[in-house]
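This is the structure I have questions about; it appears just below.
A protein chain is absent from this complex, but the other protein chains hold their places.
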Amino acid sequence: MTAGPEETIAFEPAPAARTGLTARLQHHHLAIAAVLTLALVAPLAAQSFVTFQLTLVMIYGLAILGLNLLTGFNGQFSLGHSAFYGIGAYTAAILMDRWDISYVWTLPAAGGVCFVVGFLFGLPALRLQGIYLALATFALAIATPQLLKFRPLEPLTGGVQGIVILKPDPPDFVQHALSGLHLKPIDADQWLYYFTLAVILVMFTAAANLVRSRTGRAIMAIRDNPIAAAAMGINTALYKSLTFGASALYTGVAGALGAIAVQFVAPDSFTFLLSVSLLVGLVVGGVGSIPGSLFGGVFVLFVPNLAERVSTGLAGAIYGVILLLVIFLMPSGAAGFARMLAARFGRRSRSI
Amino acid sequence: MMLEVRGLRAYYGEYQALHGIDFALDEGHIRTLLGANGAGKTTVLRALCGMVRSGGDILFDGRRITGWATEDIVRLGVAHVPEGRGTFLRLSVEENLQLGAMSRRDRTAIAQDIEQVYAQFPRLKERRQQQAGTLSGGEQQMLAVGRALMLRPRLMLLDEPSFGLAPLIVEELFDRLGEVNRERGVAMLIVEQNAALALDLAEHAYLLETGRVVMNGPAAEIGADESVRRAYLGY
Partner (left out) sequence: MELLLQQVLAGLATGAIYACMALAVVMIYQAIDHLNFAQGEMAMFSTFIAWQIIQWGQPYWVAFIAAVALSFVGGVAIERILFKPLHNAPILSNLVGFIALFSILNSSAGFIWDFNIKTFPTPFGTQPLLGGGLIDTHEAGMIGVTLLMLALLYLFFRGTRLGLAMRAAAHNPESARLVGVRVGWMTALGWGMAAAIGAVAGMLIAPVVFLEPNMMLGVLLYGFAGAVLGGLTSPLGAVIGGFAVGLIENLAGTFIPYFGRELKLSIALVLIVAVLMVKPSGLFGRPTVSRV
């Protein structure tokens, strides 16, 4: 992999010697392979509850990735992603409960609905910058649970009580295949885990490809210098709205998976606090880092519980202190921290 | 010697912009820094005011001020008129002048000084309550100079005072600068791209190229040397 002439930037040190570069690539791939293997094996060894938690980690990671696409890569603030998560969740719940549609199809449905909503929201939001955009998304976050409780919509949304759905069983063909190989059949939690894992792999890879593509570069150009981007012929309005839609799509699919995992949707699960959690997860994981989103999911799921176990009365204060430690000690999030470690290791093993 | 600079280095992040600059300026004298875009002229002025990371020796009245905070350097009597004038656009003309004297405590003298600035720049007096952002380019430049004078500075640093101004206005401006220097004894270090005007006002000139002083000498000589003019000053 050699850098082409148009990719060289002034002031950047000369590219590493060929051996060093391939060595670093191999480390990167090894790490991914290791994590993947662990991920595949984990639910078979762990208890049901742990498997469930790992599933939630992936789901939150996906939701945070959605926010990352918008804020990290395109520079648009959103305090409203709880709305997209909730819309995705309710789409899945309504389809499964009211119209008996299989859980598999609820994912693209949720994604589609959220894409449209996100795109339509992104269009007028083009006029708003920074803090004003944040306020508009904030309005969306506040309005959503209130709309979900709205009396006239109750037949559809179930009002304050919400909707209960059933956890899907593992499909027959999987169980047959496993017994054919003389393996134990898997339970619903494990199936959901693998299903989520598959979805995550597809969507994270898609995001990574998007970021590396011309479209991705255009999206990032708009973040870094919107005027220059427009001057280069990038249709900023279209790209910004599309990014909003894509971002909403990702978080919406996560919401749908979340509904299936938790088996329950209710308006108060999708408040502004969820948006705050997603934002915290984004910053802790590393803004603009795709694998960082997954770490953000870990943080968002486990740290609040950790704080509560340390002291029930001061749980919030401890959580706050942990947050402060993270932003002071790891200013670029976990991803930045990992990059720094990799650079230190790289420097030691590479011969100058 | 009021101001002595030896081996001045300056950095923007990892990038080194100045590679060991030497010059000096005595009380009441005018010197100029010339050179093409990107030569480092503005960086020198910013380093003198503690606005960029620097190394080397900057001596003011013999005291080493490298690494001092801007606010403290200003209190020594160094007034910087930055690139783009640095006017407080949303504040009134009068407020801009009052801000110039922010580090002083002598209220009555400040009021008198404001009147003196108005005497020297009558057009500012006409517009004293106007929002500074509504002034023309030339007027904003006068205001910037006036604000600097409110400090009762011993040294004025001017960064491209002629930038964006019509030739007639620039001439008037430089006349005033000369007046200020003669009447108040303020030393000046002027960074300019308009070399001819600067050489006319200053008595000594330094030529910068990519962060180094490549030539220095009396302004008249530099101005008279055709090869220097063509190579470095573009005329």
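Letters A and B mark the chains in the order given here, with residues in each chain numbered from 1 onward.
The definition used in the following text is that a residue touches a chain if its C-beta (ideal position, glycine included) is under 8 Å from a C-beta of that chain, and two chains touch if they have at least 3 such contacts.
Everything quoted here is computed from the prediction, not taken from an experiment.
> Please identify which residue in B:L8, B:L33, B:A47 or B:V74 touches the non-displayed chain.
B:V74
> Touch as defined at the start, partner being the missing chain; which of A:L257, A:V283, A:L301 or A:A335 qualifies?
Only one of A:L257, A:V283, A:L301 or A:A335 touches the chain omitted from view, namely A:V283.
> Given that one chain is not shown, which residue among A:P124, A:P171 or A:P185 touches it?
Reading the full complex, the residue touching the unseen chain is A:P124.
> Write the list of chain A residues that the hidden chain touches.
71, 124, 127-129, 131-132, 134-136, 138-139, 142-143, 146-147, 149-152, 276, 279-280, 282-284, 287, 313-321, 323-324, 326-328, 331
> May I ask you to list the residues on chain B that touch the chain which is not drawn?
Residues 49, 51, 69-71, 74-75, 79-80, 82, 86-91, 95, 98-103, 131, 133-137, 140, 147, 151, 164 of chain B touch the chain absent from view.
Please note the rule applied: only the chains that are shown with their structure count from here on.
> Using mean CA coordinates as chain centres, what's the chain A-chain B distance in Å?
Inter-chain centre distance comes to 52 Å.
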